[in-house]
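Apart from one protein chain that is not included, each protein chain of the complex appears where it belongs.
We just call them A, B, C and D in the order they show up, numbering each chain from 1.
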Amino acid sequence: MQTPAPATPRSSPKVSPLYDPRIRGAAYQLLLLVVVGLLAWTAIDNAADNLRNARIASGFGFLGNTAGFDVNQSLIPFAAASSTYGAAFVVGLINTLMVAAIGIVLATILGFLVGIARLSENWIVARLAEIYIEVIRNIPLLLQLLFWYIAVLSALPSARDSYALPGSVFLNQRGLFLPRPLLAADAWALPLVLALGIAGAVAFRIHAGRVQRRTGRRLPVRRVAALLVLGLPLAVWGLLALLGLAPVTFELPVKGTFNLRGGLQLYPEFVALVLGLVIYTAAFIAEVVRAGIQAVSRGQREAARALGLQSGTTLRLVVIPQAMRVIVPPLTSQYLNLTKNSSLAVAVGYPDLVQIFMGTVLNQTGQAVEVVAITMAVYLTISLVTASVMNLYNRRVALVER
Amino acid sequence: QAQATLTGVKQKGYLACGSNPALAGFGVPDAQGRWTGLDVDFCRALAAAIFNDPTKVRFIPLSAKDRFTALQSGEVDILSRNSTWSMSRDTTLGLDFPAVNFYDGQGFMVKKKLGVTSAKQLDGASICTQQGTTTELNLADYFRANKLKYEVVAFASADETFKAYDSGRCDAFTTDASGLYSERLRATAPDDNVVLPEIISKEPLAPAVRQGDAQWADIVRWTHYAMLNAEEAGITQANVDQMKSSDNPDVKRILGTEGKYGEAIGLTSDWAYRIVKLVGNYGEVFERNVGQGSPLKIQRGLNALWSKGGLQYGPPIR
Amino acid sequence: MTAQALPEIDPDLAPANTSVTRLAAAPTVVTLDRVNKWYGAFHVLRDVDLTVRKGERIVICGPSGSGKSTLIRCINRLEEHQAGRIVVDGIELTNDLKKIDEIRREVGMVFQHFNLFPHLTVLENCTLAPIWVKKMPKAQAEELAMRYLTRVKIPHQASKYPGQLSGGQQQRVAIARSLCMSPKIMLFDEPTSALDPEMVKEVLDTMVGLADEGMTMLCVTHEMGFARQVADRVIFMDEGQVVEVNTPDAFFRNPQHERTRLFLSQILH
Amino acid sequence: MTAQALPEIDPDLAPANTSVTRLAAAPTVVTLDRVNKWYGAFHVLRDVDLTVRKGERIVICGPSGSGKSTLIRCINRLEEHQAGRIVVDGIELTNDLKKIDEIRREVGMVFQHFNLFPHLTVLENCTLAPIWVKKMPKAQAEELAMRYLTRVKIPHQASKYPGQLSGGQQQRVAIARSLCMSPKIMLFDEPTSALDPEMVKEVLDTMVGLADEGMTMLCVTHEMGFARQVADRVIFMDEGQVVEVNTPDAFFRNPQHERTRLFLSQILH
């Protein structure tokens, strides 16, 4: 077959730059960059001007200055006289993370319970769960926090007439007072036994897996693990107690002039914040869980049942693993929401990052730009780290498709 | 640009005054949006001096937290909001405090039934305070100095702080003594609360302006002094028109019938006359808002004229 | 108005092939006796009677919505019937969970949409039930699974995920998965109707192979070629009732009921 | 291995009908000259040459994945080619956006899945481009649209939404929509393969009508009856290459390439 020569030369014809998509694209991008740059530059320039005019110092040196104020709830030692603004930042950050961590755990538990209840075959349970979800989701969180704070405060007795609960637990407007466990100096045995128990449980779990693979027999992993982790230390403790040794003593709260002293105190601000966040977020998690479970098709469950798998096994091996893929991404964003929402602590006076740092520190130092930037950076970091972990997870569990 | 506050105000046609929206006696709007208070009247006095019209003020409610930024950013022309004049604020925040219009000090309020009579007995107490104030710092200092333990519960707004105290969250409530009296009015049962005698700090409350506009600072400063001098000279809102014909040289200089002192600060020579005529002298304003003519019933105390044993001392107008 | 008996055999209807002799002595494995079922107020199964002998191959057909799926799903209790008796392998289906589990172990089922577990590999799909239900050691279960995967001609796909297979391959995995529980009876619910035409054949071949080995099968299908080739009986259902039962030959050659004739005229060309 | 011209006509390959005479004098409207295209590293079009005369009807066929769609999508620049030249109606396809717009106005395209705009009525679908691209007054555009809708025999559906029509009707609307731009060339990409069998005919009839009126058409299709009836040339593609070009008659009667023979044996019965 012959190949007739093309009639026209094969040089690429000229394209008017006005209509060349590449040139247009470059122009658009350049334009955008210029606009963004200009905006940023104006903002920075104005800020610098304004700060200079207002004679506000700038820079992060203030973090080393002595704070001079007190914080009532701090996991690290903090004293007005000696601690710095930097330390105040750390206190706020830790308080934020603590609320977030506790909130996430509790909200997950409550959320899963409600989500499963929402799908219950029991009509009244399903309706109750639905009402809970609808009511809670449609009322602003701030309002709920204020409500819990006021409700908690006004429902409780004053410090002088605390409710005394069994086991030296007291409840009053200043919070919940629990005995604070103190480890005696010679109680090294106890954590050791606990560690041994956990190690044993892990080892047993591995062993059980091997046995199962070899013989098909299933060992009672959960029961043994519970025994090892909880039972063993308790037994040792009991033994020591019998011998007249006290490995753990409790510092009990006692009445002071105004208030109970000593013990472990859960502040009402903290309780209201955690309560509000948990109840609010759990409603969203419940919806996520419900959607996740419903996303596993009926056919999957039926196939498992048809194979003779029992309902518990079906749930564990077939439904939950598949539901989790659907649940985890929105669940993570709920976790992020909870963490971000913990900034509402400012409304109930719990000293979280926003309250201490963006509130008190900003006011005492006047360094708005630095403080706001640091605070936002913290939240942004949390978000980005979580998002990238999530992406990794998603890639790992993504279903393999053709 | 920093010099031009007065020009700016004249151009706008009103004075932007940063004020406290929730401190009875100092600054508080009623349900119709009418503002009253000592700090509020100071702004009115300024407006009277500038515009001959005390209503040409816009009050901008500010919280303790954003008051200084509001001033720095130019949102308000003056911050008249019970703010303590301290060295760090004066030097690092880029502000000036031209004159002290209320000498105050931080105190405590407790529930009567606690039986506490002195702040020294507050060892181990929970204390409610507002965050971002000098109060918070003084509190820490005081308890440290007296080796007392306490638990601080800090809130973002004065409302929340007081409500928390009132509902029993704290044993004591601390703020400037003037504030204590004003807040007590809002208690569920005002008489169940007592103010403790200790004053643990110096709190010279002063209007603040941006640093770098000397003329504006002078206007603010001399507005206050004019009100003091008027009280000292016995010029009141009621008698100011008669006083205009007085031949007391002090009075003449104050009311601008002799000399053109007002023009030196960019105003008219009858500026002080306008202030007293339209707003009143310092004593009148004090009594009307926080003194015996008000529910607060605060004594003049440190805020009496120097001649009556107080600290309010108006430099001579001459 | 019942299905059973017909003591006098109309010579024209008599089965032509040898299944009568092959099955005559075989024990009964499934008995349905006047089974009735409602969905809410909707009467979906009406007085269904059916006896299946060991080794018998039954094809069920009928228009959409006639209750075919419901019928076979009742046999392994994926659906509950409200009246009548169902006895499978000597065990009557009641609310007794233990017995239900027992029956499900004896009865394999293959669905229209395969219902493989997408999060498990093909091999894991097949070993799941042996390991967890039969408590078989993993190695043994895997060996078994490989045997059946070889049987359905996809041993080399064992470590892939279902999503990576074609429809026909997935359906064959589903069959292998059922076989791994060594069921006595296999139920098929339109196993080929979700498949592309070129994949239908590979699945039908697998099923023919199973039939040849003597598996007891109940199969809802409209593949008439398959019915002709392997079925001992064809059951035609309409509106929840068994309308006609016959050997495939007689069924296709000479349908008795007008509803059957209408149906056949629609699906045969 | 070329597609264009056929300067010396091999008598055996010569088209039997009158198209040679009909087209001999017609100008060239589409020229593809050694067109190459890659998707990433995958070479989808390899040295494709093709010349289409005005009024010519070309059918392109070939196995799935052979690059048929890619080829015709290159002609109205829905895909960009990386080497070679494509000249449509005298305009060479380059990056020049203006020219691309011009060419798209000249070239109509009908897709496998219709791609009607579901949020617009049938009439609005048809008037959208005339109004916005040709800046035609609305009344005139509607009149034009109604003319073409009448032509494809669905004028009474004009105010319905595409979702309310059957597949065949939707495809006819898609054809009418293209015609409203009075294109010089029409491209069809498997216009009937997403349709139920009973609707194929109505669409094919519409296309035959178009062909009879002398529209230049490039049509990817496996409807061999259509090819026989209207095509001037059939082009067979495989693995991105043009493997065989011939008149329909010769193509079906006497395929030259073994790949073509294999393909025809699969799709013809």
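Definition applied: contacts are C-beta pairs under 8 Å (C-beta built on N, C-alpha and C of every residue); 3 or more make two chains touch, one makes a residue touch a chain.
FYI, contacts and distances are computed from a predicted model.
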In UniProt, out of "Amino acid ABC transporter permease", "Segregation and condensation protein A", "Na+/H+ antiporter subunit E" or "Acyl-CoA dehydrogenase", the chain dropped from the view is recorded as "Amino acid ABC transporter permease"
Pick out which of C:Arg46, C:Lys68, C:His119 or C:Lys184 touches the chain that's been left out of the picture.
C:Arg46
Of the listed residues D:Lys68, D:His81 or D:Arg177, which contacts the missing chain in the full complex?
D:Arg177
Could you tell which one of D:Ala129, D:Leu195 or D:Ala250 touches the chain left off the display?
D:Ala129
Omitted-chain contact residue, chosen from B:Thr55, B:Ser73, B:Thr91 or B:Gln292:
B:Ser73
Need a quick check: the contact residues on subunit D for the chain that isn't drawn.
76, 78, 97, 101, 104-105, 107-109, 111, 113-119, 128-129, 132-133, 163-164, 174, 177-178, 181
For subunit B, residues in touch with the removed chain:
1-2, 8, 22, 29, 31-33, 58-63, 66, 69-70, 72-75, 156, 159-160, 162-163, 185-190
Where subunit A meets the left-out chain, the residues are 25, 28-29, 32-33, 36, 42-43, 46-47, 49-51, 53, 120-125, 128, 134-135, 137-144, 146-147, 150-151, 154, 340-341, 343-344, 346-347, 354, 358, 362, 368-369, 372, 375-376, 379-380, 382-384
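As a working rule, only the chains that are shown with their structure count from here on.
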Interface with more contacting C-beta pairs, comparing A-B to A-C:
A-B
Counting in whole Å, what is the centre-to-centre distance of subunit A and subunit D, each centre being its mean C-alpha position?
58
Expected list for subunit A, residues touching two or more other chains, is none
Taking touching chains as linked, do they make an open path (line), a single closed cycle (ring), a hub with spokes (star), an all-linked set (complete), or other?
star
What are all the touching pairs of chains?
A-B, A-C, A-D
Of subunit B, residues touching subunit A in the complex:
1-2, 64-65, 68-69, 72-73, 92-94, 114, 121-126, 131-133, 136-137, 139-141, 144, 150-156, 160, 164, 167-169, 171, 210-212
Mind listing the subunit D positions that touch subunit A in their complex?
1-2, 4-5, 7, 31, 33-34, 49, 84-85, 87, 92, 94-99
Residues on subunit A engaged by subunit B in the complex (per definition of touch)
50, 53-57, 68-72, 80-81, 150, 153-154, 158-159, 173-174, 256-259, 261, 268-269, 346-347, 349, 351, 355, 359-360, 362-364, 366, 368
